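Remarks on the structure that follows.
Here is chain A:
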Amino acid sequence: MTVVGKSWSRLTLPGKIIFTVVPLLLVTTFVAVSAIVLLGPTIIDILAANLPIVRFVVAVTIVLLMTIPTAFLIIYMEMKVIALMNLRIGPDRVGPFGSLLSVVHGLKVLMKEDFTPTGADPIVFTWAPVVTYLASVMTLLVIPFAPGIFGQDLNLALLYFFAIGGLSVVGLLMAGWSSYNKYSLLGGLRSAAQVISYEIPLTLSVVGLILLAGTMSLNKIVEQQSGWFTDWYVFQQPLAVLIFFIAATAEANRTPFDLTEADSEIVAGFATEYSGMRFGFFFFAEYVNVFIISALTVTLFFGGWNAPFPWPWPVTLDLDPGSLGILLLILVAIVPLILTIVFAAPVWMISARIKGWQALIVGFILANLFIVAVIFGLAYVGLDWVAGIFWFLGKTYVFVFTFVWMRGTLPRVRIDQLMDFAWKWLLPASLLNLFVTAAAIVVARSVRP
Partner candidate 1 sequence: MPTSVPHQSTDDPRVTLDRDLGVFEPVPPYPPRTEREAEFYTLGDGEMFINMGPQHPSTHGVLRVVLKLDGEKVVDLDPVLGYLHRGVEKLCENADYHQAICYTDPLEYVSSLFNEWAPVLAFEKLMDIGVPRRAEYIRVLSSELNRIASHALFLGWMALDLGGLTPILWSFIERDEIVDMLAALTGQRMLFNYFRIGGVNGDLNHEFMSRLGDWMAKATEQIEAGNTLLNENEIFVRRMRGLGTIDTATALRMVMTGPNLRATGVPFDIRRAHPYSVFPELEFDIPTRSEGDCLARYLLRMDEIKQSLRIIDQCLHNMPDGPVMAKLPRLLRPRPGRAYAAVEGPRGQYSTYAISDGTDQPFRMRIHDPSFIHLQSVGLMMPGHLIADTMAIMASLDPIMGGVDK
Partner candidate 2 sequence: MDRLFKSRLERRFADQLTGPVRQRHDETEIRIAAGDVVAVMTALHDEPDLHFQFLSDLAGVDTGVVMQVVYHLWSETTPDWLRVTADGLSREDPRVPSVTFLWKGAEWMEREAYDMFGITFEGNRDLRRIYMPPDYQSFPLRKDFYLPDDAARSPGGGVRPMERTQAPSTTPTTALVRRTPV
């Protein structure tokens, strides 16, 4: 054995990793820096010339990545909220308050065996979850999260939304058909019937709003609702909101309209034969759908990213941290220290039993929370997109909570009652809403053109 081999074998595992990774990193950095120096201008030129494409690629990537934590959050929310309504505690072991349990679920799904049942059509069977998932994710592209934060500002965003959203039923039908299982088939066909029936009231309920707004671009619809919360369309179209929400529940296959995966009737519907990550895609798609439907409801009827009240005084923060010079560094170093001591002091003085180091730890945590709060407060006041995202997500999660709440309360309807409700109640109601809106617009224009 050579000297090199001997000294290598004496290294601990972290040592081995460091000795391998550090030279690699050095080489990579050198190559990357030289590539950027040599080719940088060219790349920037190319990117600048195709800015819309770059924007699209970045948006798609971000949206795709965003769906996963969103789904995790909603799954956790569903577990916890329903548990609390059931007088249980729910997940509480993994992470603080069990909040990482859905992440663990995701890992579990990844590790599980992914099998195809005998008799299934492997190609269709494999592609079905992908179609469902992509159909969900693609609709996220047109939703404006905040001023300037959106994937694409389409003129026909609403139409695009319904068109792509309707695609997900193709995925469910593919899953139901290819599984070679009668329960799956029943689930797939149920979902087809349900989604097609509820597309109509869903779309019709929004037509009145389109008449009012005069546009199908979601950005413009949101901008028209700025100002006080009375400007939101919910106050001009209350019936439409109700119809939209009910139909959207059915579209997202949520309780009480979760007939496609009714576990007490048809086991798990279209997902009966799925396992592993292919099932995970369906699972994620369902929760992403919940988010999307809530987001669209907020966008259309509840003012989108607008705060319910306009900020009373216009603020422009002209902070230029660079002007502080070396002082900035000193501030960054000293402020946390000072704050820690400031927050630790009262804690230390509260009780003689609290030791100094304990008080310091508490003070450090409090100081950090304070700093974060200050930074967010400044950002909220100073940056309009932070405020927009705050309000948008806040309102959206109120609706997500409503979906979960309904799931915790309501039993499931039967398939014939579902169809009756769509065709005999929702469709006439949405038509009525449309006619009344149209008439009101005509009258209003004739009175005050």
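The rule we apply is simple: contacts are C-beta pairs under 8 Å (C-beta built on N, C-alpha and C of every residue); 3 or more make two chains touch, one makes a residue touch a chain; residues count from 1.
Candidate selection criterion: all candidates are chains of the complex that A comes from, given by their letters.
Predicted, not measured: the structure shown is a model, and the values here were computed from it.
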item: Neighbour of chain A by the touch rule, complex-wide, chosen among 1 or 2; value: 1
item: Chain A residues touching candidate 1 - in the complex, by the definition given at the top; value: 82, 85-88, 115-120, 122, 180, 182-183, 186, 255-256, 258-259, 262-267, 407-417
